[in-house]
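Single-structure report; data block below.
Of the protein chains in this complex, all but one are displayed in their positions.
Note that the chains take the letters A and B in the order they are written out, and that residue 1 is the start of every chain.
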Amino acid sequence: MIDKALKGDARYWIWLTFLLGIMTLGGFSYVQQFHYGLGYTGMSRDVSWGLYIAQFTFFVGVAAGGVMLVLPYYLHDFKAFGRITVLGEFMAIAAVSMCLMFILADLGQPMRVLNVILHPTPHSMLFWDMIVLNVYLLLNILCGWVILNSEAKEVPPPKWIKPLVYLSIPWAVSIHTVTAFLYAGLPGRHFLLTAIMAPRFLASAFAAGPALLLICAMVMKKFANYDPGKKAVDKLCTIISYAALTNLFFIGLEFFTAYYSNIPGHMRTLDYLFWGLEGHNNLVPFMRFSMILGIISAILIMIPAVRKNDRALVATCAGIFISLLIDKGVGLVLGGFVPSPLEYITEYVPTFGEIMITAGIWATGFFILTLLYKVAITVDRQVHG
Amino acid sequence: MYDKGKIIPGLIVFVLIAVSPIIYNRGNAGHVPNPEKPKNAKECVRPVAEMRESHMQMVIDWRTDVIRDNGAREAVTAGGVKYVRSLQLGCMKCHTSKQKFCDECHKYASVEPYCWDCHIAPEEKD
Partner (left out) sequence: MDIKRRKFLKLAGLSAVAGIGAPSAFNMLLRGEARAAEGSEHGEEGHKAAGRGKERLGLVINVRKFASNKGLAGKCIKACHTIHNVPNYGNKKDEIKWIWVESYEHAFPEHSQYHRNETLEQLPIMTMCNHCDNPPCVRACPTQATFVNKKNGIVMMDYHRCIGCRFCMAACPYGARSFNWRNPREKDSRGRLKFIEHLNNDYPCRMRGVVEKCTLCVERIARGMIPACVAATGNTGAMVFGDLNDPNSEISRVLSENFTIQRKPAAGTHPSLFYII
């Protein structure tokens, strides 16, 4: 089936070459970081996690978001998702691959990564995160590939795959819950020490994942003669809008607890993120932009006229995706480290090389996604004509 | 077989290239490692054969035992000589030159243990 990814028009090859170019640049930067050490990045003693871990967190969400297609289709027999469910599974593969790359990029001693398996440590959340992420990757490769393969041969999928599909649904929830546990159990970081972390992660994931998927589907509709189906698009919009609203609601809850309780530890990070703290306000414009964009996009996607207009829909989905990318892929982790447990304010600015490595990982993710989607829509076109 | 005329010469060329280092270095054993033995000590902590074979494993076992299991930091050789179970404070007190002892075989075997990224080798005299 993989041969279907080897036939494409000029635009397809230009896109892949472009991605390969960025991957190469990212690779060069990584080699430099590997030789110098993580001082190559903007991280410091006070802000010891940066862009890599923040992006990792966000893409765990994108991966988990795929379940919003699998669940209605397999549990509620929502037939309209029949053609795009595989896109959700394939997006999860690309996103989890990116997560694993972000973790590797963030390790000070990447050659020793297998120590996590060699010395299994059940009281460490990172150990569990490693397990759930890898199993989720495997589940999605299996489910997506096997089901698409049977579709291509126009035979019903083998019986043994069904339990794995059902397993992948709670598993998607588990990957983002365990990822939230990485942060929500740290005693010294007030901003991260919140029981609502996991539900908030899931809400934003169920908005960001399907939003990205919808953008991809629309791009393929325009350039690859692929039709996700009107009913499916409409349902996806509903899912995205509820998830985005829930996420906004959860953010509101965080604000309430912090500012009504008036506990300094809880307020200071929100102060830093949205108003600036003692003259430090690097993230303020980003966070405000993210918040406003999030609110506007969440309203727009509920309007029928927007849903019917492909361009407006893509723009709205992009708005939701970017808003959540800033909120979770930048603000959450960086904010967690400001102020430090000793109440020092150290700001973090990623270096050029660090951004290049991040871009390289993005390009690799999109590269994987492109190949998989190419296979999926070629099969789709053969079957549905 | 199709394309016999191309495949067979191609295979010959490939094999020739693959074995060219062996042909080039024929009859030459290369530099034979000769690690310098300490002058002021007669026996090592274990028999020579055992040291040759598994000194790395022994050092790793020392570390685990001393750091994790509160094992003894000192021990005695079969001949009754006291030594510290430590690379830097034990081994290198007799084997005073990393270059003339460790590197000799490690270079030959093309292994680069990362011991010296953290541990400090005795100062070389020359």
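Throughout what follows, contacts are C-beta pairs under 8 Å (C-beta built on N, C-alpha and C of every residue); 3 or more make two chains touch, one makes a residue touch a chain.
What you see is a predicted model; the values in this text were computed from it and never measured.
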| item | value |
| --- | --- |
| Of A:86, A:99 or A:125, the residue in touch with the unshown chain | A:125 |
| Contact with the hidden chain (one of A:1, A:14, A:31 or A:75) | A:75 |
| Subunit B residues that touch the omitted chain in the full complex | 63, 67-70, 73, 88-89, 114, 117-120, 122-123 |
| Interface residues of subunit A (partner: the chain not displayed) | 36-39, 43-46, 48-49, 74-75, 77, 103, 106-110, 112-113, 115-116, 118-119, 121-127, 130, 159, 162, 170, 182-183, 185-189, 265, 336-337, 340-344, 346 |
